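Can you read through this structure? Questions will come right after.
The complex appears here without one of its protein chains, the remainder shown in place.
Entry: chain A
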Amino acid sequence: SSTAASSTVGGGGSSEISGVKKTSKRPKYSRFTQQELPACKPILTPRWVILTFLVAGVVFIPLGVICLFASQGVVEIVDRYDTDCIPTSSRNNMVAYIQGEGDKICKRTITVTKAMKHPVYVYYQLENFYQNHRRYVKSRNDAQLRSPKEEHDVKTCAPEDNVGGEPIVPCGLVAWSLFNDTYSFSRNSQQLLVNKKGISWKSDRENKFGKNVFPKNFQKGAPIGGGTLNISKPLSEQEDLIVWMRTAALPTFRKLYGKIETDLHAGDTITVLLQNNYNTYSFNGQKKLVLSTTSWLGGRNDFLGIAYLTVGSICLFLAVTFAVLYLVKPRQLGDPSYLSWNRSAGGLQ
């Protein structure tokens, strides 16, 4: 910044050159340079403020009601099975049980309390599972998932990068910990089909996971984290993996397992045969099976509705309060006698 001023004193040459042009230094007049651009100057008058709050209240309360209705309309059945699916004998060492060999089949019975229109979404819900753990989310490689040419690009995937020098596809902790509990449903001893197609994002299937990328060396290493993959299917068709790889934002999350394409009626008893393979026991993670319908707003969650109602009521309350205040104790806007110097002068008189 010192350079701007420096040419004025010394270096006679430069100042002489500029001295030749004898034009007036008068600044060019424009509304812009005089900071007089046409402008709108809104001020917060009581009317405007009260009106704003009124409108906000009037809009928010119905929205809140609509949200609550949407949420209440969702039928949701949640069944926590992580502890129940461990035989009582192994309950004091659940980790050993889950890591042990053998079939860990578990049978659960669910009663449908309210009619559920199809499609009924089947979710597994994990709690206390930090899929957003920094160490975890970084341990993946998106390029490798997309193109076979990048299969050696595994350096971000440690500690699950390669096995015996060969790269793992898909590499990284995220893929390695693929959820592998399985559910099969039957109603009145009649199989309920679970549609596992189209549970992932279309954009992921088409552009993110390669159609010619096949699993390699997956779950070949010493500790096995979770599910295995069918090595003959390209990644773009491994929808469970695709869903799993969309890491959850919060430590309590659901992931779509499939869809039941038939209506469920109130009072139906559904038997679930599940394979309890996934180890959440080492960190007190909970596993829940969720059957839920959906609304235009999403799943069952009253929070937003309540929030809208609360904010709406506050706005209405403020509108009323301000209106009362305004009527009881108004101030004339723009009255110069309120100016501090006029006030003190008035005080003296």
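Following the convention adopted for this analysis, a contact is a pair of C-beta atoms (placed from the backbone, for glycine too) under 8 Å apart; a residue touches a chain by one contact, two chains touch by 3 or more; residues count from 1.
Following the convention adopted for this analysis, contacts and distances are computed from a predicted model.
One chain of this complex is left out of the view, and of "TBC domain-containing protein kinase-like protein", "Branched-chain-amino-acid transaminase", "Phospholipid-transporting ATPase 1" or "Mitochondrial import receptor subunit TOM9-2", the protein name its UniProt record gives is "Phospholipid-transporting ATPase 1". Within the complete assembly, A:308 is the residue of A:81, A:97 or A:308 that touches the hidden chain. Looking at chain A, the residues touching the absent chain are 1-17, 24-29, 33-35, 37-44, 46, 49, 52-53, 56, 60, 63, 67, 95, 123, 125, 129-137, 140, 142-143, 146, 158-164, 173, 177, 201, 203-204, 207-208, 221-223, 225-226, 246-256, 279-280, 282-283, 296-299, 301, 303-304, 307-308, 311, 314-315, 318, 322, 329, 331, 333-342, 345.
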